[in-house]
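These notes are about the structure you will find just below.
For this depiction, one protein chain was excluded, whereas all remaining protein chains were kept in their positions.
And now, subunit A:
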Amino acid sequence: MRSRPLALRVWTAQTNAHRRAFATTVRCRDVTERDSKGNIDVGKLLSQPTWSVASLLPAKDQQPGGPEISSKQLHHLLRLSALPAPKDAAEEAAMLSTLSSQLHFVKDIQQVDTTGVEPLRSLRDETAEGEQEAELGMEAMKEALGMETVRGRYHQRIRRRRRGDGVDGESEEGEKWDPLGTAGKKVGRFFVVEGGKDG
């Protein structure tokens, strides 16, 4: 198949990029500049930004599109996240306005149509082979099953063999470290926490 001309391919790509889901600004440049041989001046291309995250925030005069946050809700969120409460009214006002700008951004994202799409939890091998590999069957559990014995001849019971029951004493790579080295406050072998109101 004969490939399409370069210019046409570039133009198509740029036009399709226009239809990005949550872009609110128009592209600054429609066509990349080329010299007579058709090469792109990379230095020039990269010298000017073509997109800014500011496009995701409401314009200066625009009202934030997100829902109104009350002071009570703000304090609830801060408590859930174990963050300190605002010192004074000015700080609280600043927090509220930042929060509503962020919600404007979130609302933009929520405009994307996701019907029938399972939320992505993490990037994993979701092929059938991947699932086969991850499956815990007899093969994967062989070692664990080998750590059990049957106790009794008439009344048979399954028992896990414990350390010191003929099982190797020390685990091969037992992490030998002292957790209390990370303690801010300690008493003997314990971490200490002050549970009082100021604690």
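Keep in mind that, in the parts below, a residue touches a chain if its C-beta (ideal position, glycine included) is under 8 Å from a C-beta of that chain, and two chains touch if they have at least 3 such contacts; residues count from 1.
Here, contacts and distances are computed from a predicted model.
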item	value
Protein name as given in UniProt for the chain not displayed, "SSU ribosomal protein S9P", "U6 snRNA-associated Sm-like protein LSm2", "Phospholipid-transporting ATPase" or "Glutamyl-tRNA(Gln) amidotransferase subunit B, mitochondrial"	"Glutamyl-tRNA(Gln) amidotransferase subunit B, mitochondrial"
Per the touch definition above, residue among A:G38, A:P84 or A:G196 touching the missing chain	A:G196
Option touching the unshown chain, where A:A59, A:I109 or A:M141 are the choices	A:M141
Residue ranges of subunit A at the interface with the undisplayed chain	76, 80, 82, 119, 121-122, 124, 131, 134-138, 140-141, 143-145, 147-148, 151-160, 162-164, 171, 173-175, 177, 179-180, 182, 187-196, 199
